[in-house]
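Pasting a structure here, questions to come.
For this view, one protein chain was removed and the others were kept in their places.
Residue numbering begins at 1 within each chain, and the chains themselves are lettered A and B in the order written.
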Amino acid sequence: MESTNYVVGFTLAMTVIVALTLSSLFYGTKDQVAQNADVFNKRAILSAISAKLDKPVSDFSDQDVLSLFEEKVEQKVLSMDGEELDGIMAEKVDMAKEAKKPEEDRQLPLFIYNGGGEKVYIVSVRGSGLWDAIWGNVALQSDFTTVVGASFDHAGETPGLGAEIKDNPAFAKQFGGKKIYNDGEYVSVGVIKGGAKNLAYEVDGLSGATVTADGVDEMLFRGIKYYEPYFGKAKG
Amino acid sequence: MAEVKTAPAIQEKEPLFGKKEKKLITDPLTDNNPITIQVLGICSALAVTSLVLPSVVISVAVVFVCAFSSLFTSLLRTRIPKSIRMIVQLVIIATLVTIVEMVLKYFSYPVYRQLTIYIGLIITNCIVMGRLEAFAMANKPWRSFLDGIGNGLGYGLILVGIALIRELFGKGSLFAGSAAEMKIIGASPDYIINTMAEGSWFGWYSNNNLMVLPVAAMFIIGIFIWIQRSRNPDLVDIS
Partner (left out) sequence: MELFNIFIKAAFVENLVLAYFLGMCSFLAVSKTVKTAFGLGLAVIFVLGITMPINWLINEYLLSETGPLGFDFSFLRFILFIAVIASMVQLVEMVIEKVSPSLYNSLGIFLPLITVNCAILGGSLFMVAREYNFSESVAFGLGGGFGWFLAIIAIAAIREKIRYSDVPPALRGLGMAFILTGLMGIAFMSLLGIDPAAFQ
């Protein structure tokens, strides 16, 4: 058996070496990692308006994404009453944290894409899928009725089933051109198991992933409705 | 290269990469495979095997962690106090896994987002710990390093094998999510227009949803074991 001193000494030496290695690596990579995360989120937002961009989002370099955001995207944060809040960027709003707050206290991020021509309003929604959280961005035309496009992501849906909301471009593509109002009544975009019937405001669900598709449906209905007070004001 | 004649005094010196060393790498790939024979390390990464790309990433990470933790443990093997042996091994492994996580976050953030907790779970991959206990604590650094690589590869072989089957039959594609993504069999993933995808065969094939479920991995390993043991009856479990 080794002496206690040796054990303590060994432990201390090991702790120091490990801590130094890891902390220097951590601080060396920190900025780049933060930028990667930033680009990752911004790509997701941009893929909701891929119809308005001249090339697929995956073809943009990281730098392109950042500068496009810098130049053409206006960021706003709204209260639940549709008031604009000052002093905060939409990209700083953590949807996961907002979802834990009581509904009336939440902050809503809004990204406005101004790429020449009509403005596009991108709203963020969050809900739950089969296993874990799902979230997405929905882009609306300035009539606040017609959907330009949508993008979705998830924390842990089954690859090949629920994860198709992100992995299968055909799913998100269905959203382009849908209307979230039917005869003036708010309907959101329905995700319908077994196939859409009212093509104006419904899309097909995912075969084998009913719970996830229902989650998307619920998330869209509730999430877009949060922005209604703002839509009313913006329309004047 | 010709055998170097060695004086009796240094006869113990082993060649850098001789037969024995080669066996250290090749054995775990087949007859002593960590998953199908040693029953180690099934846990942490099977859930990622529904797609090939994450399986390859996890396999590379496991080879790295396995090889270097074996190397470091072996270097320290005479110095590690017996009473805190396990903690020391775990700290070595956890440090390496943290490094893997940082590297992924730095170079390939989307892949990191896809794998999330499964990277951390490499720590508890019993292969790594098992090899440290069984081999690295009693062998020289170079051989331990090779043993680590061999076992990591043996693990990766099964993992990627399962993923190939699951992705091909479950999604009809291979390497989805990477630049090399291919649609191999079945209809276009576009379920609105049900036509054959470009470059794919068997347009009538409809994806098998069982394959994307976690349980498919269990059946596939079971079948792998079946095949392996039928071919080599020595491996059959008597109990």
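Criterion: contacts are C-beta pairs under 8 Å (C-beta built on N, C-alpha and C of every residue); 3 or more make two chains touch, one makes a residue touch a chain.
Model, not experiment: these values are computed from the prediction.
A.B. asks: So there's a chain missing from this view; which of the remaining chains does it actually touch?
C.D. replies: A, B
A.B. asks: Which one, A:E103, A:E118, A:D132 or A:E228, makes contact with the chain that was left out?
C.D. replies: Candidates A:E103, A:E118, A:D132 or A:E228; residue touching the omitted chain: A:D132.
A.B. asks: One chain isn't shown here. Among B:L51, B:I123 or B:V212, which residue touches it?
C.D. replies: Considering the complete complex, B:I123 is the one touching the chain left out.
A.B. asks: Of B:A47, B:V60 or B:V103, which residue touches the hidden chain?
C.D. replies: Here the residue in touch with the unshown chain is B:A47.
A.B. asks: Which of these, B:L24, B:V52, B:A67 or B:M102, touches the one chain of the complex that we don't see?
C.D. replies: Of these options, the touching residue for the absent chain is B:M102.
A.B. asks: May I ask you to list the residues on subunit B that touch the chain which is not drawn?
C.D. replies: 36, 39-44, 46-47, 86-87, 90-91, 93-95, 97-98, 101-102, 116-117, 120-121, 123-126, 129, 213-219, 221-223, 225-230, 233, 236-239
A.B. asks: In terms of residues, what is the contact footprint of the unshown chain on subunit A?
C.D. replies: 18-19, 22-23, 25-26, 96, 100, 130-133, 155, 211
Heads up, the rule we're going with is that only the chains that are shown with their structure count from here on.
A.B. asks: Roughly how many whole angstrom separate the Cα centroids of subunit A and subunit B?
C.D. replies: One centre to the other, that is 33 Å.
A.B. asks: What residues on subunit B touch subunit A, complex-wise?
C.D. replies: 50-51, 79-84, 88, 91, 95, 98-99, 102, 105-106, 109-110, 113, 116, 167, 170-171, 176-177, 189-192, 207, 209, 211-214
A.B. asks: Which residues, counting only subunit A, touch subunit B once they are in their complex?
C.D. replies: Those in contact with subunit B are residues 1-2, 6-7, 10-11, 14, 18, 21-22, 25-26, 29, 32-33, 36-37, 39-40, 155-156, 158-161, 167-168, 170, 174, 204, 206-208.
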